[in-house]
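All protein chains but one are shown at their positions in the complex.
Here is chain A:
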Amino acid sequence: MSAFIRWVRRNLVVIAGLLTLAFLILPNVVVMVFSFNKPKGKFNYAWQEFSTDAWSDPCGVADMCGSLSLSLQIALWSTLGATVLGTMIAFALARYRFKARGAVNSLIFLPMAMPEVVMAASLLTLFLNMGAQLGFWTILIAHIMFCLSFVVTAVKARVMSMDPRLEEAARDLYAGPVQTFVRVTLPIAAPGIAAGALLAFALSFDDFIITNFNAGSTVTFPMFVWGSAQRGTPVQINVIGTAMFAIAVICVLAGILVGNRRKKHA
């Protein structure tokens, strides 16, 4: 008995870590398992039997793949927009002293801090008053707006910690302004920019509240899932969820592998 207690004591950190991991992963596992279910009724909430029906026909549900493709497009464009704008803002805030710098610096956090519902409602008011047609463009504008602050935060942290001498060294070593930016500044800021972009993609792809307010008759993937949850959940939703999860895991693993190989190589 005391041997067991000692073993627990020695491995307490590992045990706690594994339990936390299980807590995090469990929902994903459920989603994955139920993607192989063959439900009896409209709702995929009780396990019936193993089947690959949904996997062999992922777009078998009306309108689902259309909304998925729309969500992916919006996510890509808003990631691009927010990353480019956010990176520029971050550089401006980290490097230059200008009049409204303090104001910009704090206002940029507002979208992060404000309740989404409030932001969604006020955006809708703005769009309606401007007479804008609700749809793809209003969703995109809204997404770029709230992704921006996350990109700025991620990139700014990176730029602030960057040694300004590095750019001086590049200029000293015959690199003009463009070369300095492309060869030194950008590669060093890249991890921050990548982190910001990933965050923006994830936030945009699964945003529901702001999108729902400003979408008009357009239906994104989260809106489709929400809508179908009222009437019945097709297994394909789990298929898409599992696929997204798998892609994310593969990306992370690939990143780790590349990192390890680089380290070994060096």
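Assume a contact is a pair of C-beta atoms (placed from the backbone, for glycine too) under 8 Å apart; a residue touches a chain by one contact, two chains touch by 3 or more; residues count from 1.
Throughout what follows, contacts and distances are computed from a predicted model.
Look at the chain that isn't drawn here: its UniProt entry, checked against "Spermidine/putrescine import ATP-binding protein PotA", "Membrane-bound O-acyltransferase family protein", "Formate dehydrogenase major subunit" or "Dihydroorotase", names it "Spermidine/putrescine import ATP-binding protein PotA".
From the options A:Gly66, A:Pro187 or A:Gly227, the residue with contact to the chain not on display is A:Pro187. Across A:Val29, A:Leu128, A:Leu166 or A:Ala229, the single residue that touches the chain missing here is A:Leu166. Here the missing chain is touched by one residue of A:Phe4, A:Tyr96 or A:Tyr174, and it is A:Tyr174. Residues 163, 165-166, 168-176, 179, 183-184, 187-188, 190, 265-266 of chain A touch the missing chain (whole complex, contact as defined above).
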